[in-house]
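Note that this complex is displayed minus one protein chain, with the remaining chains in position.
To keep things simple, chains are lettered A, B, C and D as they appear, and every chain counts its residues starting from 1.
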Amino acid sequence: MTDPVLSIRNLNIDYIGAEKDFHAVKDVSFDIAPGEFFGLAGESGCGKSTIAFAVSRLHRPPALIRKGSQILVGGRDVLSLTDDELRRFRWREVAMVFQSAMNSLNPVLTIETQFYDVLKAHTRISRAEARTRAAELLKLVDISPDRLSSYPHQCSGGMRQRIVIAICLALNPKLLIMDEPTTALDVVVQREILQRIDVLRKELGFSVLFITHDLGLMVQVSDRIGIMLEGELVEVNDAQTIYRTPQHAYTKRLWASMPKLHGEQIREGAQS
Amino acid sequence: MSDAILALDNVSKTFGRADNPVYAARSVSFGLHAGRTLALVGESGSGKTTAARLIMREYTPDEGQLLFRGTPLGKANAKALKAYRASVQMVFQDPFAALNPTHTIRYHLERPLRLHQPKLNSKERTAAIEELLTRVKLDPALLMPKYPHELSGGQRQRISIARALAVNPQVIVADEPTSMLDVSVRLGVLNLLNDMKAQLGLALLYITHDIATARYVAEDIMVMYAGQIVEWGDTESVLTNPQHPYTRLLLSAVPDPDRRFSDTRFSEELNRIEFIRRQSALPQPETREVTKNHFIRPMPE
Amino acid sequence: MTLFRQLLSNKKAMVGITILLIVILVAIFAPFLTEYSPVKRVGRPHQAPSWEHWLGTTRLGHDVFARLVYGARVSLAVGFGAGLAITLIGTVLGIIAGYKGGVVDEVINFFTNMVLVVPNLPLLLVLAAFIGQASPLVIAVILGLTSWAWGVRVTRSETLSIRQRDYVKSAEMLGEPSWRIMAFEIFPNLISIVGINFIGSVIFAVITEATLEFLGLGDPNTVSWGIMLYNAQNASALSVGAWWDLLAPCFALAVLGLGLALINFAIDEIANPRLRTGGMLNRWTRMVRIGEGKL
Amino acid sequence: MTFLLRRLAFYLAAFLAAATVNFFLPRLMPGDPIQIMFASAGSELSLENLNALKLTFGFIDAPLGEQYLRYLQSVFTGDLGRSIKYFPLPVTELLGRALVWTLGLVGIATLLSFCLGTFLGVMAAWRRGTIFDSIVSLTAIFSSSVPAVVVSLIMLFVFGYQLGWFPNGYAADPLLDPGFNWTYISSVLHHGTLPMLTMVIVLTGGFAVTMRNNMINLLGEDYIVMGRAKGVADSRVMLWYAARNALLPTVSSLAIALGTVLGGSLVTEVVFNYPGLGNTLYQAIIARDYPVIQGQLLIMTAAMLIANFVVDLSYVLLDPRLKKA
Partner (left out) sequence: QNVLTLSSEQTTTFVRNFNPFGQTSARYTTLDFMYEPLVVFNRLKGNEPNFRLAESYELADDLKSITFVLRDGLKWSDGEALTADDVVFTYDYIKKFPALDFISVSAQLASVEKVDDRTVKFTLNEPNSLIANTIVGMPIVPEHIWADIADPVTFANENPVGSGPMTEITRFTPQVYEQCRNPNYWDAENLKVDCLRMPQLADNPQVLAALADGTLDWATSFIPDIDNTFVAKDPEHHKYWFTPSSLVSFQVSQITPDENNRKAFTDVNFRRALSMLIDRQTIVDIAGYGYPLVNEDPASLGELYKAFANPEVETQFGRYGKFDLDAAVALLDENGYVDADGDGFRDNPDGTPIAIDIMVPNGWTDWIDAVQISIESLTEAGLNVKMSTPEAAVWTQNLIDGTYSMTLNALASAANPYFPYIRSFNPGDFGKSRFTAPHWENAEVMTLLDQYTQSKDPAEQKSLMDQVQLIVAEAMPIIPVYNSPSFYEYNTSRFTGWADAENPKYSPVVSNANPARLLQLLDLDPVAQ
């Protein structure tokens, strides 16, 4: 097995409160192999986004990554990067699609500028070159290059989502984090986008950290899955294994409360 | 559909300006029957919520009418309208937004009782509130003095249901009632709705884009696309034997852990979406019965 | 009530409330704080601060401290009176406009915008001049009648968003009368906005009253901070070196303004959790410094 | 475009309404303007002479409706009558002279304090919770809550009287000939410093608080986090992702803030005896120079309307979402 793209060890993250701290992530460890599609599932508030933010070190006070935590990306210790290294590290190594794509594009800048911002921050590139590159990237996600001069509000939700993905791919990152990227979309568009990611992943070879609470979707798309409960990672395993033979009681309960579309309907699920 | 408590009869609703109309409902007809659940599924923006609002009389139909117990509601008098209000209630999608953060749970349940059963004295009213809370499987003593933010999402949604029940309705419209809830509590709320339907003989309209849950709660299902109901009928029949191209597309897009993702069939389906979009704008042919209690409105060729 | 409890646990609010309370107490217990009458000559003109006259005397020989403590009554009364009127009008119109919509909204909105574009202080100045001998009551009334527009605007826009909430819809569906929806469903959710509007209006009223009086449009019979400023200015207090005459009311106004502004800022923080900084940031900084962790 | 047209229509209506109020205001108030004029002048004019004078000042004894129409006509032709106190100076010219000073003072002060306040607000929000933030917020709260009167009086006391660094009034040394020479300009600057400083102190706090709060509200937005995640330089995220968006609500409130600015400038001008519009209004009120008062209110309203329109325009320019709509 090759070295993992992402390796998290003993990750502890607190939200510091006025009197008491809130332990949002408790001693989480897992790896993501190159080219792997890793799913992270769990109820809302269990700390999924907190982990995702930590990987790019995007947290703001009062979040605190406790000492002893370790995050390695491509073997590099993310937690010991200086500000400038960190800036260069972001996006080049780890790119991220946020919870709702509707809001992750700056409303007052054109799509082109938002591409240019990334490219200029990390490479020496002229405006014209950036434009060409942006057009190429847009083509990857099936959007006409005319859109470059549009503002975000002029694009539909699905389009924006794809634009964000295109921006993510601008620097060929090793890892793409997708934090519930499709919650606001309907199933058809969601399916379309995930399918495209899957294809691109195979083409370009990046790994994906996919966060969702839609378990069905997760099992369907992921190679491996981690299940989280109240800040702890309770079970990590191969997608099919975890689906067919769940080990942890919580995982079992999750499956039990998921109505099925085909075949045998579940009987009286778990009551809350 | 003579025994329908509530029915939409050929209702249309268009938004926007004349040069750029949005057809939110196009000749929509369906009926809600006592003790049965009707699921309404479809992509976002297809007009599901519009249908619910038409029922709640938040919108007035451009065409067609709303039938309550067989009589058109268009020109109904105030008394009939009040009766209608008391008979049709709604459960909202966002359990937090549905409850006023400044009032206690008790207040939320007390108001409908005061309005619709003004004769109750305060003791009777308290008893009624307790009964409602017990019915939605919550502990009255614990919850009555609490404020919404002190409750979990599932609990809040139960309060919404209790409030809807407080006026003794015959019809409940639930617009994506569980989409904001966690997976593990989702089922509890669905079960509760099912119980209420069975115990109280309610007619339930269940709006969702999660077809799996629709299958779980509904006897009948309608698939909506671009303001039109394109396929409807017995749930099992529609889901196992989808006829309309859009229904098929929808079904194949639903995440299903039993099917592998790299299934290429979906890509082919996807290619049809453009076609469907184009076709749906054309004048529509007549409906066709597929099997008993399973209809589609076929695409124009 | 919760708002109040939250206020008590906010440091800025505590300082603000303390200042306000002190001013209120001073106003109430004015006769016990000074032996002098605020309208009688009790010393020679422009005596510097001394043991006998803590803040010196005015040109007329009135005790500055006595006038200051009695003057607090007027400032507070006008501030809170006019603030109440401004808030009341603003809130009622704002909720009605936002909730009713349609023509009612158009009309209210038109007037609101109009009042907003007419410069307020110059208009007040002209009104006060035309009315003449504007007593604090008159000032409070014209303030109330001309300064509600801002309140309408914020209340309206907030109402517009609350109106869309499902709980308002469900109240409508239950058949609640619209006045009840406005009063019991919408209004309680506006408390913090109304609170900010109220305190803001009080600040505005206190400042404006003092300004109008300073400009000589007040009633000279009044004992108030604005009149004190006016008298001091007229007595050329600065050029004859009687700084206490002018600076005493200046500082009183500044302190009251600060107290109210702190309360306002705190309400803002309470209403909008994102703005809260509180103790957690201090703790956070400390923990980072001792190496407990990092971002 | 429709957005701007609608606003334009509103401004026209608002202006008409303001003009109407302006017309009726002095007519509803007690006292005869001419009488007042000469009462304060202490002269002993006979009634007949008074009436003759009244006519020359344009106080016509026509029915109210006719007076109103004539008034509107003259307003829209830009004729605001003649000042009584500074007879026979046309009101427009009198106000024109004052306007220069006010525009200079208010314009520069507003611009300065807007930039400074916005900058401080942005920095404070960005360094949320630091000592810098606490200092900025507290100072801002304080400065925005202290009346302009108090600030100007204290400035006058400290810098004008105690330290004697700046003159106590007026816009320039009256003995100098106005002109584009250094002596005159330095005199203008010297005289303008205190009023300017006062206004900047009074205004900056408000802008800073608004901007800080807007920024903080925005900092949690996904597009800002994404800006940071993209590895874009911090300064660019702060300015182009956060501040640029936070500016939008600030700009829309700027127009309303202008009312406060005008009020603040009025007081400041009076205290420092600065010959601007505010002081002119104040003098006119004291002398009951009705034509000037009326013209002044009208001009101030018009200025507010124009400012609002400019703000609307810039809002449309700043917010691409409004461009198409």
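Couple of notes before you dig in:
The criterion applied here is as follows: a residue touches a chain if its C-beta (ideal position, glycine included) is under 8 Å from a C-beta of that chain, and two chains touch if they have at least 3 such contacts.
Bear in mind the structure is a predicted one, so any value in this text is a computation, not a measurement.
Though it is not drawn, the left-out chain touches C, D in the full complex. When the missing chain is restored to the complex, the residue among D:67, D:92, D:130 or D:168 that touches it is D:168. From the options C:60, C:145, C:271 or C:288, the residue with contact to the chain not on display is C:60.
The chain omitted from view is touched by exactly one of C:11, C:40 or C:274, namely C:40.
Residues of chain D in contact with the chain left out of this view: 30-33, 35-49, 52-53, 55-56, 82-89, 94, 97-98, 167-170, 172, 174-178, 273, 275, 279-280, 283, 286, 288.
If you put the missing chain back, the residues of chain C touching it would be 39-41, 45, 59-61, 129, 132-133, 216-217, 219-221, 231, 234-236, 239-240.
We take it that only the chains that are shown with their structure count from here on.
With contact taken as defined at the outset, chain A and chain B are each touched by C.
Set side by side, A-C and A-D show the greater C-beta contact count at A-D. Once the centre of each chain is set as its mean CA position, chain B and chain C turn out to be 49 Å apart. Listed for chain D are residues 128-129, 219, each touching two or more other chains. Taken residue by residue, chain A touches two or more other chains at 60-61, whereas all remaining positions touch fewer. Each chain pair that touches appears in this list: A-B, A-C, A-D, B-C, C-D. Listed in rising order, the residues of chain A touching chain B in the complex are 43-44, 185-192, 194-195, 198, 213-221, 243, 253-254, 257-263, 265-266, 268-272. Across the complex, chain A is touched by residues 128-129, 219, 221-223, 225-234, 236, 240-241, 244-245, 248, 318-321, 324 of chain D. Across the complex, chain C is touched by residues 12, 14, 16-19, 57, 59-67, 69, 79 of chain A.
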